[in-house]
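Report on the following structure.
Here the complex is missing one protein chain, while the rest keep their positions.
Read from first to last, the chains carry the letters A and B; within each, the first residue is number 1.
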Amino acid sequence: MISLHLILKSMLRRKVVTSLLLVQLALTLALLSNSSLLALQTWNQLSQPTGLDLDNILYVSLKPTSKNLQEYPAFADLLERQLAAVRQMPGVAAVSFTNQSPLMEGGSNGNVNDENNRENNTQSVPQYTVSPDFLKVLQLDVLEGEIPQKIEAWDGESTVPVVLTKSLAERVFPGKSAIGQLTNGGPVAAVIEDFYGQRNAERVMYNRLQIAQIYGVAWGYGIILRVEPGQAQHIRSQIPDVLKTADSNIEIFSVRTMDEQLHRMFRNEFGLATLLAVLSGLMLLVSMISSYSNAHFNALKRQQEIGIKRALGASKHSILLEMLTENWCTTAAGAGVGIVAAWLLNQALALVISIPALPVWLPLSALLMLMCCVTLATWYPATIATRVSPATATKTL
Amino acid sequence: MIKINNLSKIFRTELIETHALKNIQLHVSEGEFVALTGPSGSGKSTLLNVLGTLEHFDSGDYLLDGQSVKGLSDKALSALRNEKIGFIFQGFNLIKDYSLFDNIELPLRYRGFNAAERKRRVEHALEQVGLAARRDYHPSQLSGGQQQRVAIARAIAGQPRILLADEPTGNLDSLMARQVMELLEQINQNGCTILMVTHDPEQARRAGRQVQIIDGQLSDAAMYDPLAHNNAHAQSSPVAVA
Partner (left out) sequence: MEQFLYYLKVSLKSIRRAPLPYALTILILSLGLGVFFANATFYYRLNADPLPHKSDKLFFPFMNLVPYECQNCEPPNVLSYSNVQKLSATDIPSAKAAMYSADGYLRLTPQQPPLPVKIRLTQPDFFRMFEVPFLHGSVWPDASARAEVILSRHTAEKLFGETDVVGRRLTLDDFEYTVSAVLADWTMLPRLFDANNNNHLSEVEDIYLPLETGYDRNYLSNSQSSSFQDADYRKLATDGRTKAIHQLQFWVQLDTPEQQQAYRQFMANLTADEKKAGRHPSTINNRLVGMRDIVAHFNQQGGDIKAFALVTLLFLLVCLFNASHLSLNRYIANQYEISLRRALGASRWHIQQQAMADVLLMAGITSVAALLIGYSGISLMNYLLPANRLFSSWDWALLLSLLAVTLGCSYLVTLYPSLRASFGALNQQLKE
């Protein structure tokens, strides 16, 4: 009943207005799909498996403020007192010291390789020096071998056994048991479950642990603890005082749950995705405004035309449909250009940030969303247009 | 064909109520050519609009082809209008942006004819009004008389049973007016009922029957002899037409 041919003709006649509308719709679609893509990516990153109980593990980052306390043996004594104080807090299930937290961008890391096959080198593996309870805190199972129970000191002579996460053990010693094998850092004592270490590592699940004293505290160190479910907020508020009571010569930089640690790690991505989402929202708003005002203006300008059509037998329904169709046509045409633009923008963005390739369904669903918004915005002025009285509109001035 | 009993129409604005039509009683049979006359502001256009279902009425009955118009939905009214009624306006009311072909085709689209049927009918209608060669012109490229002929073609393309014409020659010079009049007569001879508002007594006389409205009320044609009042009318007509 409604002629696409006539609608296209009328679009072509209003060349300038239509092309403005098209360009704008195309850009909106391009932006909408790419920012959704980025938001999706961030969301995926935030919800990827970490192997950690994000809500019930707390990490306290701190540093002694006096030179004396920063060096052994005073530092070992300080640690002892701090761990004892935290262990006594009700609601704390396990506590350990560590030189660094899991779930970080980068930190203390180094090479790990098979001492008998140095060619097969794994770079930037996070290196943790922790107390044996570290595994209890993270609730990591020992898959093979045994965790050393003695905290080794760094005397520069003896080698300290290492503990590898499963994926790292498989990477360094493919096809055989890692236990007893010699790495560049020491013999492998145990293989444990994977957990998320550092984002910049070759693989995020590659980690190397040593049950040993913290080597140096120039960058501070950490006390990591697992709390009973629901206790995290309470303990987090108490812990600075507890630690200060153990020794006041410390600076506490932060107390965070692993969940917060994860969010911090993707803070930039999250920030950018949020910004783009806000921008997409604004774009949709702008599209809606323009659809609205375009329809509104059209309704005003074409009152007579609509009146004539009504007199010739067009029902209100078909007038409404006609106006909506006209808008849909413009949107669809804009979307056609927009899908190309979305792809181009994706390429351009890939030059400056890491963004995956655009899947086909994304611009299509962006189009659908755009359609919905445009329809919503056109609806009201279009219904107003159908109310034109044919008798008045066809009256001669 | 058309049966109107006791029909009234009141326009209400915030300030005043205008009784545009008062207790109208009118019967028109199939194939009649009725001329509606009357002074300016008497309600002729209003009556035509009510007959064409462009305007609702307040009280009374209106039976079109034996069917009561009252209480029909917008959709039903639109369909009724589309199938049975053709309109010709004083101001032509062609859609500027459409070619002649598109203009004439429009009501056929609402009717749901297929493309071939539409094309056949549009071309036939254009031939009838003698504009077949200009089907791709736009209204602005035509003279007033030609535009009115296009409007007539649009009105008859759907082969309506009734043609409602509101001062179809009001904007035309006498030569053009005569051509249009001849066209209408020809259409009437083909069996189409025509109701035409006119200020021209000569045209009114050429119609088969004359109906006069004064102040929203029908009066007998005999009581108002256009010839007798010819002088008075000639004085008032410029005002009415303007």
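What we mean here is this: a contact is a pair of C-beta atoms (placed from the backbone, for glycine too) under 8 Å apart; a residue touches a chain by one contact, two chains touch by 3 or more.
In this text the structure is predicted, and so the values were computed from the model without any measurement.
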{"item": "Neighbouring displayed chains - absent chain, whole complex", "value": "A"}
{"item": "Touching residue (missing chain; options A:G180, A:G271 or A:P356)", "value": "A:G271"}
{"item": "Contacting the left-out chain in the complete assembly, out of A:S3, A:Q45, A:S290 or A:T375", "value": "A:S290"}
{"item": "In chain A, positions touching the absent partner", "value": "16-17, 20-21, 23-24, 27-28, 30-31, 34-35, 63, 65-68, 156, 215-216, 218-219, 249, 251, 267-268, 270-272, 274-276, 278-279, 282-283, 285-286, 289-290, 293-294, 297, 300-301, 345, 348-349, 352-353"}
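In this section, only the chains that are shown with their structure count from here on.
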{"item": "Whole-Å gap separating chain A and chain B, where each centre is the average of the chain's CA atoms", "value": "69"}
{"item": "Residues on chain B engaged by chain A in the complex (per definition of touch)", "value": "45, 49, 52, 54-55, 74-75, 77-79, 81-83, 87, 89-91, 93-98, 102, 106-107, 109-112, 154, 170-171"}
{"item": "Chain B contact footprint on chain A (complex, rising order)", "value": "1-3, 6, 9-10, 13, 304-305, 307-318, 389-391, 394-397"}
